[in-house]
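Complex shown without one protein chain; remaining protein chains in place.
Every chain is named by a letter (A and B) in the order it is written, and numbering of its residues begins at 1.
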Amino acid sequence: MTGVREMLAVCRYEFWMQIRKRSLWITIALLAGSLAAGRFGMGPRYAPAPPGAPAQEVMTRWAFLFSVILPIAFGMALADRLLRDRRLHTAELLASLPPGPAGRLTGTFLGSVTATGAPALAAMLVAAGYETVRRGDPAMIPWGLAAFAAVLAPALVFVAGYALVCPLVLTTPLFRVLFVGYWFWGNLLLPATLPTPTGSLLSPIGSYAASWLLGTPVLHAGIPGPLPVLRPVPTGSAAAASISLLVVAGLLPLLTAGLLRSRRRTA
Amino acid sequence: MHSSDVEMWRHEAGRLGWAAGCGPALALVVAAAVAALTAGDGAGRPQVSLVLITGLEALLPLAVAMAATSVVATDRARELHLSLPTRYATVLGRRLGVLAGATSAAAVAFTGVLWAAGLWSGPPVVASPLLWAPAMAWLGGLAVFIALLTRSLLLATTAAGGVWLAQQLFASGFAAHDWARPLYLFPVSRLGAYPGWMTDRLVLTATIAPFAAGVLILLRRPERMLTEEEA
Partner (left out) sequence: MDIAITGLRRSFGRVTALRGVDLTVQGGMFGLLGGNGAGKTTLMRIMAGVIAPGKGQVRIGGYDMTTRSGRRNVQRRLGYVPQELGLYPDLSPREFLDYVALLKGLDDTTARRRQVGELLDMVGLADVAGRRMKGFSGGMRRRVGIAQALLGDPALLIVDEPTAGLDPQERIRFRTLLAGLAGQRTVLLSTHIVEDVAQTCHDTAVLAAGQVIYTGSVTDLTRTAEGATWQMSSAGAPPTDGVVVSAVTREAGTQYRVISPARPSRDATSVPPTLEDGYVALMQRHTVSH
């Protein structure tokens, strides 16, 4: 249990360090605000006028509106987290402490990812509050939480895994470029233009979860393209599969990094 | 040019580092790899050419913006620099100049290779810098300005990435309005090189002026950079 307690201690302080970053809140607020103010296809403005649309539909539209660009901020916020220890000369001190690399990495992941997602969750709750007043439907808030959990949270986990680990190998500037390019190519570029995972279960923008919640395909979910086995019809089980795959895919780089670090320590 | 000038530029190229300096060139390599995959998938020459042009027009400016923020945001010896008679704005200007020069060389070489291989579908080769240079300067200028203003790498890189992505997504919105079209960063790969796009590129270049002015004003108080968010 000592290991778990130590890991939770790392998690707690990683959370506090990340959540105190003013620029994280400002960045998410500016992005979310710009998205909310613009007229964007399939966003909440396209839900039927009040009091018409059900809370499920309205909040799902908010979630996938945010999921188009907010994950860029997630990736940028986490990109240099692990390199920071080297830069601030805390790596040596941390390596001398009892929690092993795996525990520290897990705690860092959980704490920093939770904190990085907090402003996005707050943005969803603000949107839910706005819609509650506008449409007079208190179900907006629980559906806002559900939509965040189904659409935005898996994207965050997926992005976080690669954002924390890839800069260790690629260098941070190159990771940032490839990440933004990947986000467009892998989520928004149609397979007709280029082979791309857009619209597949591995598309981290949350197209399957959003499609299931809305009851109609959105964000290119299930469109024909490479690897047809990953492009089922968007149903509840497909959405669950997508969420699971994204979470597992996001944890893979961390598992790899943790194993390598543990081996280096005992070598 | 004096030998000391050459040595100074060599030093600043060293401070730029491989990661930032080669980032843009590596972005072009990625574009070439994607084009090769596309060709392998059975795509025709026009499609492959479009991918390569996209690398120059879209990926290169993004790479420059990210590299430029890292130039401005991180320097181990910043306090020492601020105590030296050479203005820190000059030091940063040199490093960004090296970045611009290295990127331009890579872009010109890439263009030459494409043209020689018969894969060039952009403007006349002589005018080819209009394809990548204005967007590179604009997005890089935006990123540097925000990095200096906010002293936050997160805000600067997200702004650059967000603007890039938004412009990719909302091409039709830009195309629909005469006033917005000159501000569009990807007129060839996304808007089919509409008539007058080269003139619009010159207009885009002119809009860099506010960023440049902002950067120069902010660098009059370089001590602000002693307290970057992550320090």
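Of note:
The working rule: a contact is a pair of C-beta atoms (placed from the backbone, for glycine too) under 8 Å apart; a residue touches a chain by one contact, two chains touch by 3 or more.
Keep in mind that what you see is a predicted model, and the values were worked out from it rather than measured.
Considering the complete complex, the chain that is not shown touches B.
Although one chain is not drawn, its touching partners on chain B can still be listed: residues 2-4, 7-8, 11, 14-15, 75-86, 91, 221, 223, 226.
Quick note on the criterion: only the chains that are shown with their structure count from here on.
Across the interface of their complex, chain A is touched by residues 19-20, 23, 26-27, 30, 34, 37-38, 41, 51, 59, 62-63, 66-67, 69-70, 150, 152-155, 157-158, 161-162, 164-166, 168-170, 229-230 of chain B. Residues 21-24, 26-27, 31, 40, 68-69, 72-73, 76-77, 79-80, 84, 87, 171-174, 176-181, 183-184, 188, 194-195 of chain A are the ones that touch chain B when the two sit in their complex.
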